[in-house]
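Of the protein chains in this complex, all but one are displayed in their positions.
A and B label the chains in the order they appear, each numbered from 1.
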Amino acid sequence: MIKDITIGQYFPGESFIHRLDARAKLIVVFLALVEIFLCKNFLSLALIVLFAVVSVAISKISFKVVFKGMKMIYFIIVLTSVLQIFYNDSGTVLLDWWKIKITTGGIFTAVFMAIRIITLILVSSLLTYTTSPTTLTDGISRLLSPLNKIKVPVDTLAMMMTIALRFIPTLIEEIDKIMNAQKARGADLDSGNLVQRAKALVPIFIPLFVNSFRRAYELAFAMECRCYNGNNKRTRMKQMKFSWRDAVAFVVIAVMLAGIILLNYFFGAVI
Amino acid sequence: MSILEIKNLSYKYGIGTPFEIAAIDNINLSVEKGEMVAIIGHTGSGKSTLIQHFNALLKPSEGQILLDGKDINESRETAHKARFRVGLCFQYPEYQLFESTVYKDIAFGPTNMGLDKAEIDRRVRKAAEFVGLKESMFEKSPFDLSGGEKRRVAIAGVMAMEPEVLIMDEPAAGLDPRGRKVILELIKNYREKTGSTVIIVSHSMEDVASVAERIIVLNKGKISFNDTVEEVFSHESELREMGLNIPQITKIFAELKRYGFNLSTDVYTVDAAAEEILRYLHKGGSR
Partner (left out) sequence: MNNDFLIRFCDVSFRYESDNETPLPLAIKNINIDIKKGEFVAILGHNGSGKSTIAKLSNAIILPETGKIFVDGMDTADENLEYEIRQKVGVVFQNPDNQIVATIVEEDVAFGPENLGIEPKEIRQRVDDALKAVGMYEYRLHEPHKLSGGQKQRVAIAGVMAMQTDCIVLDEPTAMLDPKGREEVMKSLLRLNREMGKTVILITHYMDEAVKADRVIVMNGGNVVLDGTPKEVFAHEDVIENAGLELPDSAKLALMLKKKGVNLPDGILTPDEFIEGFKFSVSGGALN
């Protein structure tokens, strides 16, 4: 099941979106997220949805993959929007029974919230789908590099992040192996009450920890052998360069911002 | 009488997607009671997937696994019992040790079987003896042992369940020559003393040649050969294509035979080879 999660996965490609500079992509996505929250009516929301959908289309990542990745959070989307139904009691009353009161206002907000969350996830997952984890951490560390001046070890943090990403699949595989080995010795991992289940995890987690420490130790040696010591002045093979594409992206997101503000202003807020 | 029978077994990943792959493709085989069989194949040949069906860790997409004539996947209960009746010792089993003492770790399997204390104790001691662990080590932490000792503790942990069928996945992987020999010897010894069925999974032909009676070669999820050691080793070029290697001795004998030396090809250990060559020379070495 862990393997089904596609959020955070990277799908290599050569599209316009793939080829944007990681820093530009980070800024644009951040601005897009802000714009999603600025939307006050369905027209401005439609504009940002259009932006998200067109972006996914340009990235050539299939919508099937994108929506499959959201499977895990459908529950959250439904829950948040349903809560909105009861929270908002403006507009015409559609149903008033016992303590439950559903109004057109409530329905509107619920639908609005659902669209908003889905767009939010769409835009942010597009970032990870089209940027390799290493490039992404690289981009973050470069954007945050001014923090180096106030003694925040940005590069070291970025290296930790890269290694964590590198070892996630290895550790998932390892958990799988250990679980099978213990099951083969009759360990019962999926029955019993909460306490029993927690106890059943001991034979999984102890070897996992022991093995992870061994891995970490060996990795540290290997990194040292390759001249890493935590405070080198490192260069990077892949240079980050802003190109015309990034300029286009910035223009688009700026036009969007203007559009949303105008639409909000002329058609009023419903939320 | 066959203890394990595999009927039309297939195992597929990603069923219903365009990426459907059969890791195991319609396999039929049977293992006799008390037999020592080797399953050989390179990484990715499907051998690990196959053996995980033998103790119901994996459920077949199609087909059946019969243990003593009964389908092990008949119910949750039979599947759970199969774990104890078919002991599966994974590759690098030392990485699964977790208890605070060697004794407790070996006792993990028997304890899960719900046996009483006296029986558990008997089994732990017997298993420890099989792998050559002294009683003085029982109270040690398994994490303080050497690599070879850890491996033996882990193997004992599976033997202590006293399974009818013992499956060992690459038991000698990563060990030095002496360590390999010790492990293979103790498996041989275990089988002679208990009379249980043993299946060794490996990609090392040298290891397998010295212990197994029959070799099953797996390639791309299918059985390529299922025959005596001699017969299987006679297919050198096919084995090579599958990324496998025959033992040096077998290679020498096959080649000498090609040059016209009248030698038996039923030879794959150094001792047997020396004997056969001496026999040949004493006879006057006729071509």
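One rule holds for everything that comes next: contacts are C-beta pairs under 8 Å (C-beta built on N, C-alpha and C of every residue); 3 or more make two chains touch, one makes a residue touch a chain.
In this text, all values refer to a predicted model and were calculated from it rather than measured experimentally.
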item: Among B:7, B:125 or B:251, the residue in touch with the chain that has been omitted; value: B:251
item: Option touching the unshown chain, where A:175, A:223 or A:252 are the choices; value: A:223
item: For subunit A, the residues touching the chain missing from this view; value: 12, 132-134, 162-163, 165-166, 169-170, 173, 214-215, 218-219, 221-229, 232-239
item: Interface residues of subunit B (partner: the chain not displayed); value: 42-44, 146-148, 173-179, 203-204, 206, 243-245, 247-249, 251-252, 255-256, 259, 261, 270-271, 273-274, 277-278, 281, 284-285, 287
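Following the convention adopted for this analysis, only the chains that are shown with their structure count from here on.
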item: Residues of subunit B that touch subunit A when the two form their complex; value: 52, 55, 57, 80, 83-84, 87-90, 93, 95-98, 108-109, 112-113, 143, 157-158, 161
item: Subunit A residues touching subunit B - in the complex, by the definition given at the top; value: 177-178, 180-188, 202-203, 206-207, 210-211
